[in-house]
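For reference, the structure discussed in these notes is given below.
All protein chains but one are shown in place.
As written, the chain order gives the labels A, B and C, with residue 1 at the start of each chain.
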Amino acid sequence: MSKKNETPELLVSRKYVRQSQIRIILHNLRKNKGAMIGLAIITLLVLVSCFADVLFDYDTEIAGLNISEKLIRPCKEHLFGTDDLGRDIFKRVLYGARYSLGVGFAATMIGMAIGVVFGAIAGYYCGLAEDIIMRLNDILSAVPSILMGIVIVSALGASTFNLMLAIGITSVPQFVRITRAAVLSVRNQEYVEALKATGMSEARIIAFHIIPNCMSPIIVQITLRIASAIIATSSLSFLGLGVPVPAPEWGSMLNLGRSYVRTASYLTIFPGIAILITVLAFNLLGDGLRDALDPKLRK
Amino acid sequence: MKKLISLLLVLALAVSFCFANGASEGKAAPVAQVEYKDTAVIGFQTKTSSISPPTQTSVMHRLFFNLTHDTLVDYDEETSSLKPGLAKSWTVSDDFKVWTFVLRDDVYFHNGEKFTADDVLFTWEFAKDDGSTNATVKTTYNKIEAIKVIDDTTVEITLKNGDIDFLYTYSNESYSVLNREAVTADAAKGPGIGTGPYMNDEFVVSDHTTLQRNEKYWGELPPTKTLEFRFISDATTRLAALEAGEIDVCQGPNNTEHNIIRANDDLILYVCPGMNLTFLAFNSEVPALNDPNLRLAIAYAINDQEIIDGAASGVGSVSDGMWGFFTYGYYDDWAGAGLASYQPQNIEKAKEYLAKSNYPNGGLTIRMTCNSAWTVGALQIIQAQLKALNITVEVQQLDSAGFTSMTKAKEHEVVIQSAALTGAGGDMAKFFTAGNTANTATYNNEKVTELFKLAGVEKDEAKRKDYYKQIQLIIHEEAPYIPLYYAGTGVAYSKKVSGAVWNGSGKFDYSQVKVEK
Amino acid sequence: MKKDTEIRKDDIALELKNLRVKFVLERETVEAVNGIDITLKRGHTLGLAGETGAGKTTTALSLLRLVPHPGKVECDSLKVDGKDVLKMTSKELEKFRGSDLAMIFQDPMTSLNPVFTVGQQIADTIMLHNPTTKEDAMKQAEKMLELVGIPAVRAVEYPHQFSGGMKQRVVIAIALACNPGVLIADEPTTALDVTIQAQVLALMKKLRDERGMSMIMITHDLGIIADVCDEVAIMYAGRIVEYGTLKDVFNHTKHPYTEGLFNSLPNIRNRSERLKPIPGLMPDPSNLPKGCAFAPRCRYATEACRTARPADRMVSDTHMVACTAYDDPDFRIDRPEKD
Partner (left out) sequence: MLRYAIKRLLLMIPVIIGVSFLIFFIMDLAPGNIIDTKIAEENMTDEEAEMLREQYNLNGSMISRYFKYMGGLVRGDLGKSYITGKPVLESYLEKLPATIVLAAASILVSVIISIPLGIYSAIKRGTFQDNTCMVLSFLGLSIPNFWLGLMLIITIALNVKWIPTSGFRGIASVILPAITVGTGLTATLARTTRSSMLDVLNQDYLRTERAKGNSEFRVVMRYALVNALIPIITIAGGQFAACLGGSVLTETIFAWPGVGRLIIDSVNSRDVPMVVGCIIMKSFSIGLVVLCVDLLYAVIDPRIKAMYARGRRRRK
């Protein structure tokens, strides 16, 4: 089956081709078992996050203390055991899903939104625009994330949104670099010139033709950033910049259990596993999406 | 290079040692003679940043200065009395203004220079201008009017105004004597040259400090040649280093890992009652909190023991008064004075006071701020306990500089802090008199300020103690601060270690430490 | 440098029997090659002609057993220089490829490794099959470059510094580096413009005659076949529909599809003549029609053609055609016979 041009009869009406493309992507996605597992886990997590308030009463079961039940090893009543203030870790891990998922996802979206836009501009308009954006990017990436966290949280107050902002901004440089590299490789392709020849405005070219073609490295970067965003919350919460205290965010749970690593390691093992599963789910889905979107790999 | 030399030395020693044993093979086997290592390694956790005594006053720094330098007068913590240091004897004028010291003449600095009265004068002049950036040291030295060198072994210090406690302060290691020639020769390393039992060898900030024995020390020669202090900030790693035998002493192991130490029979755990008091401070400039009844209600509603168990894994002791139990003039017989002790928790009394306060049935929200991950746990427990009074607590954590800038600007409501208390009664004034950054309760009571001034110059012990008693009674009633607990400090060390002096303040004395092979 | 066996005209260089290749995808299976027999005499050149999608490249790759995943190759027998390729282990295959059977690919722009110098790529092949010292291999590589008309000094340059034509010469040099007995050329000049095409073909002919190599020339350009080949095989939808010497197929064309090919060629001499392209399109390889694959587009198609699969019929001792129409002995196609 030679790679030469398709025989005429396949070039049927344009609508049909576009509709089937999405169907093809979904079909490929369904075919990829890993992606399906990832999607299932994520939907489960989203469900748990939304209905956490229904499942548990925040004050008594999540934030309530009973020192008498301190540091109980995992057993029947407390599947994951209890932490140093007597709170049930199993319920906190489930309840914490909303924070970690929220922080991880939102922070990455913030980073992506800013990063992709600047990256695309830098990649497309070479010369001065690129140099300025890339140098500003180098400057921004020099700021350590903890310093960024201190400033944003103290300037705007400690809240979950500010935490997302702090982590989001520190992930902007990576997105800018990844997008620029992808856009650079795509803009030199012939079809971009062909589009220019049709008189299409540059903004439309970038938005509808260049960025979709750069989606695969961006998707990979999104899934990776979600992982490091969730883990970044634990180092930030060490300095008290994380989610305000009683909230059971996985990163801060890891951090609180830090001094119990030898005596009660289950304090950090279960939040760690929760993070591992979430990160894996996002990456399996991201991987599946990347392969489904990449026409070259569709053979 | 230095490590190589000391290695060779050790080898030589070891070899000679074996020969000695070998040679005396014939004779009856000597009494089980214990051999000691040449190096003792100590793992510590609080960062030190200078080897110059006038620049630092923190406990860990003073531990080092105690080894490398000497002061004119020493303070003996057991007997809490003064004993001769570089000065053999001293006399004071009646108005406690002019202090005359007779100095030892057999003391030499590490660089070989002889110790003379001129060095005392130089240290004062050096620290006064840019030799130190430490406010406490500079303020103490500013209290001195003049220092007169009478002859090589006599010096006279004249204060601006009389201070009975001057020697207690002047015995602090931060006022150790420096050598004029050494400092003028090298401003960076010069201040590190002292007269103490050990000499500064290597100093890498936040990594390690190595001290070599001063062979020509005027006092009792230490048994161990080299002391190596390794900065290991993570407690779990520090304990693991001790278990692996890399270090001989592990200062401040995790409270959560005390049973691991107890389970290991090569290690000894020494937990001493701490001198660091953890307390709540209510900013009286906040109208809602400027109400003693509310503060007392909260004081009685808090259960200290639960905080100790929850936040410090049970390592610590309940505190009942905003005054060091080891500080001069401590008074705690509250019943005798018609008052009730804050502990144990007494909900009815708390509700009683709450009823008399501006918030009879609670319903207010208080923002409690802390500056470290450890105290967050305590605040969460207080948060749960105050629910009984229908008071909601919002927990806020800031990093240390942000925290102090907030308290300095009086923008806080309630803060949880821990402070290292000392034996001197006068030192407690900084919490209760205006114009001090430690006075986070912005407490200003003329009577209390007056009483502190009187106690400062009162010669008669009974009268001074009575003044301090009156202060404590007023404070107990107004409760600007609520004392919570003394955090216990712990030390874990291998059973081969002996000769070290452990104490509550954390300023351990390693001058006579030795480690069996 | 040539192997010592003397060239025997009637010796068989390559024999392929009943090659079938299917690409099994989830929703469909593409039957690329449906039973092909090739016998290539030593020193002869066989032209494999056919439109795009007739399975020419797949056939070539099957000879080297390089058909990519998910292709399934079934074949009764494949012998090159008497060696049975089907039974070769991967180690033997590696020795076989490049020394006994070599291949030149279609698109020179992408057939050379961009990060290795031209000389290095040739030397690698030499080192693979007759290991010598690096310098010696490089010297041989430079000699090969000279052979294909590239100055030896350019051996240290990289592929991106060469034009399309020059790159194809390098590919040829690589293929001939170890003096293979049989060479497969998969549309070697399609990607080149006409003037370069003639030079490359002349070069290939010169090298073939010098070394007495047998060659399979795969192309859709009948002009090239006339110029280079001794025998011709016309392929359509994965089958050889007509096979014979140049004279048989060009002058005594039998198969209607071959006739259609000739009709769609512009005639230099008679410029006013209208082209008669073959109506319709290549059949979809995933569902080939029953019977003769060409039937839907064949002018002479009868009911029989649409039902039964045409058998290979020997019209002369060298000329074969697969067309059921010839069951009727006096069936003729319009194209006149010349001798």
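Note that in this section contacts are C-beta pairs under 8 Å (C-beta built on N, C-alpha and C of every residue); 3 or more make two chains touch, one makes a residue touch a chain.
On a predicted model such as this, the values are computed, not experimentally measured, just so you know.
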{"item": "Chains in view touching the one left out", "value": "A, B, C"}
{"item": "Residue, one of A:A40, A:L55 or A:L147, that touches the chain absent here", "value": "A:L147"}
{"item": "Listed residues A:S68, A:N188 or A:S201, member touching the removed chain", "value": "A:N188"}
{"item": "Contact partner of the left-out chain, one of B:K143, B:R230 or B:K496", "value": "B:R230"}
{"item": "Residue of A:D59, A:E77 or A:D138 in touch with the missing chain, whole complex considered", "value": "A:D138"}
{"item": "Touching residues (missing chain, whole complex) on chain B", "value": "47, 49-50, 55, 57-58, 130, 133-136, 138-139, 188, 204-208, 230-234, 236-238, 240-241, 243-244, 246, 371, 398-406, 408, 430, 435-438"}
{"item": "Positions on chain A contacted by the hidden chain, ascending", "value": "32-34, 126, 131, 135-136, 138-140, 142-144, 146-148, 150-151, 154-155, 177, 181, 187-188, 193, 216-217, 220, 224, 227-228, 231, 234-235, 239, 254, 258, 261-262, 268, 272, 275-276, 279-280, 283-284, 287, 290-291, 296-297, 299"}
{"item": "Sites on chain C contacted by the missing partner chain, in the whole complex", "value": "64, 66, 90-91, 94-99, 102-103, 105, 107, 110-116, 124-125, 128-129, 158, 160-161, 171, 174-175, 178"}
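Quick note on the criterion: only the chains that are shown with their structure count from here on.
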{"item": "Farthest-lying chain, centroid of Cα atoms versus that of chain C", "value": "B"}
{"item": "Averaged-CA centre spacing for the pair chain B and chain A, given as whole angstrom", "value": "47"}
{"item": "Chain centre separation (chain A, chain C; CA means) in Å", "value": "52"}
{"item": "Distance from the mean Cα position of chain C to that of chain B, given in whole angstrom", "value": "91"}
{"item": "Set of chain B residues in contact with two or more other chains", "value": "none"}
{"item": "Multi-partner residues of chain C (at least 2 other chains)", "value": "none"}
{"item": "Chain B residues touching chain A - in the complex, by the definition given at the top", "value": "235-236, 254-257, 259-260, 306, 309-310, 313, 370-371, 373, 376-377, 379-381, 383-384, 395-399, 402"}
{"item": "Residues on chain A engaged by chain B in the complex (per definition of touch)", "value": "64-65, 67, 70, 84-86, 150, 154, 158, 238-241, 244-246, 255-256, 259-264"}
